[in-house]
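All protein chains of the complex are present and in place, except for one that has been dropped.
The chains carry the letters A and B, assigned in the order they are written, with residues numbered from 1 in each.
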Amino acid sequence: MATQTRVSHRHVLDLDIFSQNEIEEMLDTADSMKEILSREIKQVPTLRGRTVVNMFYEDSTRTRISFELAARALSANVVNFTARGSSVEKGESLIDTVRTLQALGADIIVIRHKQSGAPYLVAQHFAGAVLNAGDGWHAHPTQALLDLFTIREQLGHIEGCKVVIVGDILHSRVARSNIWGLTKMRARVTLCAPPTLIGPTRFWKANWPELDIIYDLDAALEGADVVMALRLQKERQQSGLLPSLREYNRYFALTAERLAELGDDVLVMHPGPMNEGVEIMPEVAVAPQSVIETQVTNGVAMRMALLYRLAS
Amino acid sequence: MRYFIKNGTIIDPAQRVATIGDVLVEDGKVTRIFNLTEIASEQGIVGEDVEIINARGCMVAPGFTDLHTHLREPGNEHKETIATGTLAAAHGGFTTVCAMPDTHPTQDQASVVRQIRQNARRTSYVRVDMIGAITLDREGKLLTEMIELVEAGCIAFSDAGRPLEDPAVMRNALAYASILGVPVMTHCEERRLNAGWAMHEGAAGIRLGLPGYPAAAEEAYIARDIGLAEMTGAHLHICHVSTAGGVALIRQAKQRGVHVTAEVTPHHLTLTDRWVLGSLAEDADTHATAGGYASNAHDSAGKRVRLDPTLLAPYDPNTRVNPPLRGEEDVAALIEGLRGGVIDAIASDHSPHAITDKAVEYGDAACGISSLETALGLVLTLVHRGEMDLVDLIARLTEGSAQILGRAPSSLRPGARADIVIFDPDAPWKVDTSTFISRGKNNPLHGQTLRGQVMLTMAGGSIVFRREDFGTNADHPPQVSRLDGILTNES
Partner (left out) sequence: MTNEKQILSAEEIRRSLTRIAHEIAERNEGVQNVILVGIRRRGVPLARRIAAALADFEGQQVPIGQLDITLYRDDLHMRGPAPLVRKTEIQADITQRVVVLVDDVLYTGRTVRAALDALADLGRPMCIQLAVLVDRGHRELPIRADFVGKNVPTSREERVEVRLSEVDDEPDQVTIVRSE
């Protein structure tokens, strides 16, 4: 196992190794799962007797609950493990924790970790399947897939759509996984951020030559079908990456005026949790164009689809 | 004991030549060299008490000098000891290692230095030279007693792995060093520019979402220290230069006549930040800009010389090193700098770690590579790819480092201390870190096939390493040079 260095399709650690067809299959499966969630009995027996461990090394209420509901809808046993109050505080290493969970009979590990790459370490030491629920700045594949699912559901297609991702791109796992997913599905992706929150653009272009990177939000938004705002952590201002939240809000936030320019058919998305009044104004979050709540609902169906895929 | 090394190709790095010939070693010294025309007359020399070492097909060179070795003893014997570290050095062809002072206690006072030297005399397999700390406890504040440390045997000063942040302290250290005639070895890292870093700031780091260590964080520091060296007239030595911009700064400083020297590690010369991608580098190939080595994957004889990052898992902590593995343009500039003499020496920066230091999340992993045992095989890829001449390369492992330490040119001349390495520049071998002599198994080359292997190492006239029963078959006749196409300087 430790000699296995290729990333197996048995895990979902990022979207980078999946083809357009594989991603489409995942979205189709989520479509079927969404039907189950509309039933009175929102549960099927598929993963009965399997154990899903939610390993959360970083606080995240919504993602953890979404995964938990998804696992329960498939009748899996769910165990929640958080770093706080666990053996981790006693200094147990990630690898030892994984070995212990394996010995206890875990079939699927869902991991959230503040360090980029941690899920790859887990995958190397775990015989079951690993699902990345967000690692550092690196990847958040389930979020990207539910975003793709929502776009496809709302607009009917992804190919050819212009998607603008605005905000703290540099530190965003949501941005990176969405860039993989959107470019594989042949959407046109535009990134917009202050220069300190994206870094040297040539490094982005080296990975994804098709990206557009524009610093002026109004110019970036021209002709957009989808706008995705990213959460801005207030610490970024304290660490000197931003002069002020006020200026950020003025030049990089989704405001009612900008929304009016975009028209009625645009989709406004946000991975949550929102900092209303910083990267998105409260009235935009609840505007008719906003599908932020739909994203949350679709998240459960998407995660069911992935757990189902991983269980086989 | 007397040894007669026959049938090898003798490399004299000081004179940049390689010739067929035999070497006689007596009482720890080289006593005679026989060139091709004299070989016929050697019969009378060989008596009963001479062991003949048949070096047929191999290079015979002065033992390598490593300017930058972390031996870990005292204080971190679970990572390495003087005994295991120096035996690993012998396996790598090194006959002198310079011990970095990041030990516990640190080498910041004469009594500690004397004590470690004494331990080294007892347990080491090769010569150990001591590098003194620049500041007390390597804290960057108060200068150590540098005069006394030199008296106690220190041959250079360094705060080992830590940048000297206060430029005034650096200035004072250089001023002292200038009267002592020893180099100040500087670790160039502007830590306000790479806070929280995990790898090089570049395309791979953006993809992997790992906080970056930009090239400028090294370059800014090199520029500062060169300015201070110019002001004080002291000998500044830049440790493990890793960036194209750093090479350019050193080149300009040398042209101005600043007394600056530089070293580069085997891994910075050959591996890039794409190694952190591991198996993910496979599809990144399609995006990679021109200048990769894929087109050069075979040498003229059709043998595979390509190092393959996809043998690693993504985020392999063994690729984490300080400074980080850099971009392809940096690697190209480092090779160019080494070839043109801007970079004086290859140094291992051997940094052994315990398994538990590395078996963690990438950003938490200890920095460093246990590199002594793969150093030669790794740098020889430059020769196999036709990017560097073999004799020049060996000069950077011998002559270059000796000059930095103010020593006589490394050479196998009569009267010289018999520090000798015999290596086969072509022998393929698969790196298996579990067989390392070093206690540190942390090396990203595990599983790679390298070409070029040390067969025998002699330190002060004693054989400290011998691969199996190398050289015991003495019946072969001398053979003609097999270096055609490898040596360009031989004329």
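Everything below uses one rule, namely that a residue touches a chain if its C-beta (ideal position, glycine included) is under 8 Å from a C-beta of that chain, and two chains touch if they have at least 3 such contacts.
Quick caveat: nothing in here was measured; it's all calculated off a predicted structure.
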Contact list for the unshown chain, restricted to visible chains: A
Touch with the omitted chain, as defined above, among A:E35, A:E89 or A:D264: A:E35
Residue of A:Y57, A:F203, A:F252 or A:Y308 touching the missing chain in the full complex: A:Y308
Options A:P45, A:G156 or A:G240, residue touching the unrepresented chain: A:P45
On subunit A, residues whose C-beta touches the chain left out of the figure: 25, 28-29, 31-33, 35-36, 39-41, 43-46, 74, 305, 308-309, 311-312
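The rule is simple: only the chains that are shown with their structure count from here on.
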Complex contacts: residues of subunit A adjacent to subunit B: 4-7, 16-17, 93-95, 113, 115-118, 120-121, 124, 135-139, 173, 176, 199-200, 202-204, 206-209
Touching residues (chain side subunit B, partner subunit A) in the complex: 198, 201-203, 205-212, 278-280, 283-284, 287-289, 310-316, 356, 359-364
